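Structure incoming, see below.
One protein chain is absent from this view; the other protein chains keep their places.
First chain written, first letter: the chains are A, B, C, D and E, and each begins at residue 1.
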Amino acid sequence: MNRPEDYQQALDHAERLLGQPLVLPLGNGEPPVGEDFRRLATVHTFGDSWSRGGLDDRSRALVSVTIAATLGTHEPLRGQLRIALNSGVTKEEIVELFIHLEAYAGAARAFDSYQVALAVFAEE
Amino acid sequence: MNRPEDYQQALDHAERLLGQPLVLPLGNGEPPVGEDFRRLATVHTFGDSWSRGGLDDRSRALVSVTIAATLGTHEPLRGQLRIALNSGVTKEEIVELFIHLEAYAGAARAFDSYQVALAVFAEE
Amino acid sequence: MNRPEDYQQALDHAERLLGQPLVLPLGNGEPPVGEDFRRLATVHTFGDSWSRGGLDDRSRALVSVTIAATLGTHEPLRGQLRIALNSGVTKEEIVELFIHLEAYAGAARAFDSYQVALAVFAEE
Amino acid sequence: MNRPEDYQQALDHAERLLGQPLVLPLGNGEPPVGEDFRRLATVHTFGDSWSRGGLDDRSRALVSVTIAATLGTHEPLRGQLRIALNSGVTKEEIVELFIHLEAYAGAARAFDSYQVALAVFAEE
Amino acid sequence: MNRPEDYQQALDHAERLLGQPLVLPLGNGEPPVGEDFRRLATVHTFGDSWSRGGLDDRSRALVSVTIAATLGTHEPLRGQLRIALNSGVTKEEIVELFIHLEAYAGAARAFDSYQVALAVFAEE
Partner (left out) sequence: MNRPEDYQQALDHAERLLGQPLVLPLGNGEPPVGEDFRRLATVHTFGDSWSRGGLDDRSRALVSVTIAATLGTHEPLRGQLRIALNSGVTKEEIVELFIHLEAYAGAARAFDSYQVALAVFAEE
């Protein structure tokens, strides 16, 4: 469960989805084992789930954005929104997703997470 | 904001998605205003969001299942899973959604919500 | 921080709010320290917060029901609903609270927690 | 479900509660459908819930602050705190609400959300 | 990322921790891909995290119980409590964990999750 090729394949898959390399440098004062945290999280998501058949990238992108928006995890939501836009989801569809989120997860969470969408919309 | 035709349209839309009427009778000892709770929740979801163009039913179904599974709201998840299966999402795709959920929202939440999927899979 | 009179005052306050004694017997196989868990939780809530002036019981009851309903903690919600009904909050106002919850915390959480309200409405 | 007068009434109600107009301009790069997101969220909250009789504004304000504080949605909490102060809830009562939140939703969430209250207290 | 030996090692590790085999049969009507859901969740938790050095089993058990109790995921919490008791954590220490949880995550969540602890305490 510690195979370099797994991590490389997961990183390659992430790069295809993001349209740019996924670079996760160690932070200042962070111990070297922090690399294992990045590796396992990357393999579990991009390696073990995104790379599967059975559900198209566009659907996985909608699901990923929904999870991060429902949890209110802002930084991960930012990344998932970039992947969604890069995977053929339109900005309009992302707004529709938030309209659905407002109905089912409420106005408080939807507005809170929508700030991140606004920031990503303004990036390009 | 209290128009009978809005509620009826929302109920009709819910019935199309569920494949059966959405029946929400008042409970024993519940005051009549409980009907307003049902009406507003039904209009906000089925009337104001599901009925919109801009995102296909299949995608909305995936998003709805993901919200309910991420929040861990078991009864609403049950309803969303039935809508998803009735909207052309396959059981296999639902399992893929949970595989994605396990990666991003964790094994604890994914297993907890998957119990509801197992119950719905067994219904037919 | 381990004073018997604090626990007794908190239990007395709980009884006034509930309209019946708060009885929390140790479970089968539960170690005696489980009594400390009950005591501290009871003192922190009924002793240190409910007993304060500064906010009337009715308002505290609405706040308590809202917290438990937003978190989706069903058993504690049941207790808070009983306290609310015993503190002069009407069933109609509780439904209004859930209508507000549906708007801000979403239809999924609101319906999930509303099941507990239905059960409490049916008790009397 | 797309009636201009509903949106206007909801905006008017929001202005009364906030003591100033609710202005939600489209962001840079945000698609026009973003206006629907604002409209629906505004109608669902200010139009369909706040404008109802059955629960006074002061109680609705306490419930709204509690929902946003329990969820940890900082920006929405900021708005709800301003509405509460403008609806006759005192700063002292808001602190009491957080004391109750600390007991029932814990010190971690209560301190995290209290930062927003501190920022709003400092506004005036 | 689809190696039978990884799954077997993870299952073996789970069995050591639980004191009995981890058996996860497919449900009635569940599609075969449900096996992948079990395999990935098992490898990600027991294979990729529990089997690491760097943190002793007792500490990992406390962390696992805390995650499941904080999230309110009842079935996963049940499993983690069994692992904890089997890994040398005493019932008394589990109660102390819930006393800490009551302070930081609040009485509502702590009481809700404590019901699961009571059920596990009564098992033996």
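Quick note on the criterion: contacts are C-beta pairs under 8 Å (C-beta built on N, C-alpha and C of every residue); 3 or more make two chains touch, one makes a residue touch a chain.
This is a predicted model, so every value here is computed, not measured.
Put simply, the missing chain touches A, B, C, D, E once the whole complex is considered.
Only one of D:34, D:47 or D:72 touches the chain withheld from this view, namely D:72. Considering the full assembly, E:105 is the residue among E:14, E:33, E:85 or E:105 that touches the omitted chain. For chain D, the list of residues touching the undisplayed chain reads 72, 90-92, 95-96, 98-99, 102-103, 106-112, 114-115, 118, 121-124. Although one chain is not displayed, chain A still touches it through residues 27-31, 33-34, 36-37, 40-41, 44-45, 67-68, 71-77. Counting the whole complex, the residues of chain E in touch with the unshown chain are 44-45, 48-50, 52, 54-55, 59-60, 62-64, 66-68, 70-71, 76, 92-93, 95-97, 99-105.
As a working rule, only the chains that are shown with their structure count from here on.
Path length between chain C and chain D in the touching-chain graph (shortest route): 1. Shared contact partners of chain B and chain E comprise A, C, D.
Summary of the copy comparison: rotating chain A onto chain D for the best CA superposition needs 120 degrees, to the nearest 5.
Chain centres here are Cα averages; for chain A and chain C they lie 38 Å apart.
Annotation for chain D: residues touching 2 or more other chains are 33, 36, 40, 44-45, 48-49, 52, 54, 67-68, 71, 76, 101-105.
In terms of inter-chain touching, the protein chains here all touch one another pairwise.
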